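Only a single protein chain was left out; the remaining protein chains are all shown in position.
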Amino acid sequence: YASTAYGVRMLSKDISNTKVELDVENLMIVTKLNDVSLYFLTRELVEWVLVHFPRVTVYVDSELKNSKKFAAGELCEDSKCRESRIKYWTKDFIREHDVFFDLVVTLGGDGTVLFVSSIFQRHVPPVMSFSLGSLGFLTNFKFEHFREDLPRIMNHKIKTNLRLRLECTIYRRHRPEVDPNTGKKICVVEKLSTHHILNEVTIDRGPSPFLSMLELYGDGSLMTVAQADGLIAATPTGSTAYSLSAGGSLVCPTVNAIALTPICPHALSFRPIILPESINLKVKVSMKSRAPAWAAFDGKDRIELQKGDFITICASPYAFPTVEASPDEFINSISRQLNWNVREQQKSFT
Amino acid sequence: YASTAYGVRMLSKDISNTKVELDVENLMIVTKLNDVSLYFLTRELVEWVLVHFPRVTVYVDSELKNSKKFAAGELCEDSKCRESRIKYWTKDFIREHDVFFDLVVTLGGDGTVLFVSSIFQRHVPPVMSFSLGSLGFLTNFKFEHFREDLPRIMNHKIKTNLRLRLECTIYRRHRPEVDPNTGKKICVVEKLSTHHILNEVTIDRGPSPFLSMLELYGDGSLMTVAQADGLIAATPTGSTAYSLSAGGSLVCPTVNAIALTPICPHALSFRPIILPESINLKVKVSMKSRAPAWAAFDGKDRIELQKGDFITICASPYAFPTVEASPDEFINSISRQLNWNVREQQKSFT
Amino acid sequence: YASTAYGVRMLSKDISNTKVELDVENLMIVTKLNDVSLYFLTRELVEWVLVHFPRVTVYVDSELKNSKKFAAGELCEDSKCRESRIKYWTKDFIREHDVFFDLVVTLGGDGTVLFVSSIFQRHVPPVMSFSLGSLGFLTNFKFEHFREDLPRIMNHKIKTNLRLRLECTIYRRHRPEVDPNTGKKICVVEKLSTHHILNEVTIDRGPSPFLSMLELYGDGSLMTVAQADGLIAATPTGSTAYSLSAGGSLVCPTVNAIALTPICPHALSFRPIILPESINLKVKVSMKSRAPAWAAFDGKDRIELQKGDFITICASPYAFPTVEASPDEFINSISRQLNWNVREQQKSFT
Partner (left out) sequence: YASTAYGVRMLSKDISNTKVELDVENLMIVTKLNDVSLYFLTRELVEWVLVHFPRVTVYVDSELKNSKKFAAGELCEDSKCRESRIKYWTKDFIREHDVFFDLVVTLGGDGTVLFVSSIFQRHVPPVMSFSLGSLGFLTNFKFEHFREDLPRIMNHKIKTNLRLRLECTIYRRHRPEVDPNTGKKICVVEKLSTHHILNEVTIDRGPSPFLSMLELYGDGSLMTVAQADGLIAATPTGSTAYSLSAGGSLVCPTVNAIALTPICPHALSFRPIILPESINLKVKVSMKSRAPAWAAFDGKDRIELQKGDFITICASPYAFPTVEASPDEFINSISRQLNWNVREQQKSFT
């Protein structure tokens, strides 16, 4: 029995190492268009794909449709391709066609990758992320090498990392109503919205000077009542972001776990804890809390939570597959981004 | 494919929740006999088992064989049982009969449970641990209630927690030899010993005033060169012990992960990291290190490591099954032992 | 010269150990009147003082003037004292008569002591603080013993701890104006308000999802540009409050220093730092910051800071003298409040 469990765990490892072959027909390109130069770089990439991959249709941001800088018309003439090979995606289109794209390519920083996560709230295609400057945690390909890297990925078996996302649902507590027939109080809870997040969900005190008082439940039973500036529930991907600033451990993306990290906890013994991804968490603003709390999802969509409101958090069935640049990419990224243990050797104590 | 991976992960959860029925014929009792009172408590337990479970043979520490305080002979007379129903275990017997016992019962503290782990270096029977005073992390049953708890466990389906152990092997580097035929240098590495540990393996500077310089490899590639007082590789079980003192996160025992925690690292950015249990770690004393290092396994068996010596660390195929007292026992234990977030509410800042 | 410096430092120690004799004529009593029972306890204290210290005039909160529960008129009859011996303080009266009171007695928690600090923004009389339940960091006398403690303090030489306060001044940056004569831009900065705080001044991101970008200057030169949820500048008294939650060290109240502690800093190497009390700090919201910041003074008076606004922080010339209950009171308070290193001995690792 113990060996069965061990076997299943090793099987899980094998699966995560499986390579897949992409058959790219519909390629989506996502760029953060807050910088003029990105219009030109996007154009450069699109042109190159159209020329070198004749079977591929390229979908770009609909904002580029009438952009003179992007100049789709000229682009087709230059690359001698049919105009129909350039198409335009919108958020609405994605919502209805999430299994439509075979590969998403991003240009920009880690923020652009988080944006992709936010628009693909169900199934996510493999995501390949190009950095324009230095590499990031999630942007593991250099744009300057796209002419070598893109064909390598599109023509060969690749390994993707199925990054855990968390499914967070907000529930609002309404004033209890009295059933006119029975005279009994009925508690009414309304489901507000659901977010599949890639980095972390944060529940904090927001502008309030008081600590929020948050009840934390795991699989239905009360784990603790947290008095702190807030709580962070982070994925392994998010363990290098806000959770780290708040004192959490780094978590390798291949670990199936949720990092729960308190922000400035009142009690010294309230330490960060690593929970299994299979747990169902609930964070509720205590009825005794002196102040409301605020939630944020990957740093966005801030919403105020009143007393009695709560958020449920569990592993999303929709993981976020990122194309792997190299097997060492996580260790490389923490070395690079966090100077993980790089300092002149054997120096300060001599 | 992503959904297959998700399915396997959920399957893994189901397996870990499976209940098993024990059919106890051979019961082993482990007590730390450093206290006179424990002789009498052990005797009390044995007598009760002999009377209430007529099919069970009880194995006690061979140190009790001729003990007047334990007085096996009288015990049999009192409980009117055949003498052959009390037998004596030795470490040698266990080494050869690890699948022989159906249940291990411990009396004492967490240290006694670690001792069980140290003598069962391959297959481990389910372990049920009684605390004499307050409960510990691993001692989750109270001795004062054994008359209710023991029959409940022995007669019903139970849930065990398959606690991860780490398999650590020490390799000694010998001076390179010159092959007399080819004249080439041959590196000779000798395997010294293997330890399956339940809490943590520690590699530290020992009595040396200098930092040890430790090369850390993951699946064969160099992750970092650690300059620190030492490194701790802890199981989830061990995350509440030394790793926590060194600043590591708590890790729920159902998370399949290894917590790697540096001890007083030289570099501020060298933060604790949670690695997948499937990783193969190697910690090597750098050839550039100014001092040797010392390894310890669950705090025991300290051994000096010279330059070039190394230890490999991976998930042991022999997990350590502990009988679950309640589904909340981990959260209960950290609340109780670490005062996890229990402090008078909303007080110090008002 | 080195020995002169050493001598001055030791002189500083002697001064802080000097005992003074109080000659109490005007006694001020401060209670947080948010609880009915406090009216009666205050009355009990006042009556006792009137009877036992015939020379003393007692000043109570003007809210008690017409309170039926306090019933000042009956109180004078009962204690056979002139009505003029009970007077009423207001915040306005204190602002104009800060050297008028010889002793302040508080009933309540640490919050009541912080309130005294907030209303005495210049000179502060010695403050003796009674706790109603368990002792706090600042409430070091038990109300149940006031009949023994109060005469001891009022009739004998006592030692007060001159607790450091920080003088914080907020400056608002206005849009640069153009001098109509010269055509040159003139930067206009307006001084908004000054706060003498006993615990800490906090500058944080408030409700903003973005990190605030704060420039930190020490004695005029730029120390760092902090990217964090915020910065805390705490007194030794405040080192046991919010600064501790954010990871700062405990600072003994007799150390003349300012604890600067970042809140969730972006960079792992941005560690808490202890600065000399003689430093002049300036925290400015960077012109490059993506969001405004919020300041709070002892957790109150929150104010929004726009880009270019800044706060200056230095040692206040008006220290806060608390009556010492015992020479060990700081160590006692951290043991009691924080369970400083009290845990069952030699347990978890065995």
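The letters A, B and C name the chains in turn, as written, and every chain counts its residues from 1.
To be clear about the criterion, a contact is a pair of C-beta atoms (placed from the backbone, for glycine too) under 8 Å apart; a residue touches a chain by one contact, two chains touch by 3 or more.
All values reported here derive from a predicted model rather than from experimental measurement.
K.L.:
Where the complex has a chain not shown, which of B:245, B:280, B:306 or B:326 is the residue touching it?
P.N.:
Going through B:245, B:280, B:306 or B:326 one by one, B:245 is the residue touching the chain not shown.
K.L.:
Which one touches the absent chain: C:226, C:241, C:285 or C:305?
P.N.:
Considering all chains, including the one not shown, the answer is C:226.
K.L.:
Out of B:173, B:195, B:266 or B:284, which is the one that touches the chain we can't see?
P.N.:
B:266
K.L.:
Write the list of chain B residues that the hidden chain touches.
P.N.:
Interface with the chain not displayed, on the chain B side: 206-207, 209, 228-229, 242, 244-247, 263-266, 268-269, 294, 296, 299-300, 302, 338-339.
K.L.:
List the chain C residues touching the unshown chain?
P.N.:
Residues of chain C in contact with the hidden chain: 1-6, 8-13, 15-16, 18, 20, 123, 162, 211, 213, 218-219, 221, 223-227, 236, 239, 244, 248-252, 254-257, 259, 262, 265-267, 269-279, 290, 315, 317-319, 321, 327-328, 331, 334-335, 338-343, 345-346, 348-349.
K.L.:
Taking the full complex into account, what residues of chain A touch the chain not shown?
P.N.:
That gives, for chain A, the contact residues 109-111, 134, 136-137, 240-242, 268-269, 271, 299, 337, 339, 343-344, 347-350.
Keep in mind that, in the parts below, only the chains that are shown with their structure count from here on.
K.L.:
If you fit chain A onto chain B using only Cα atoms, how far does it have to rotate, to the nearest 5°?
P.N.:
Fitting chain A to chain B on C-alpha atoms yields 180 degrees.
K.L.:
Specify, for the interface formed by the sequence copies chain A and chain C, whether it is same or different in terms of residue numbers shared by both sides, with half as the dividing line.
P.N.:
Because over half of the interface numbers appear in both copies, chain C and chain A meet with the same residues.
K.L.:
Suppose each chain is reduced to the average of its Cα coordinates; what separation in Å results between chain B and chain C?
P.N.:
Centres of chain B and chain C (C-alpha means) sit 49 Å apart.
K.L.:
Can you give the whole-Å distance between the Cα centres of chain A and chain B?
P.N.:
Computed from C-alpha means, the inter-chain centre distance equals 36 Å.
K.L.:
Just the number, please: Cα centre separation of chain A and chain C in whole Å.
P.N.:
About 43 Å separates the centre of chain A from that of chain C.
K.L.:
Indicate the residues of chain C shared as contacts by at least two other chains.
P.N.:
Residues 242, 268-269, 299, 339.
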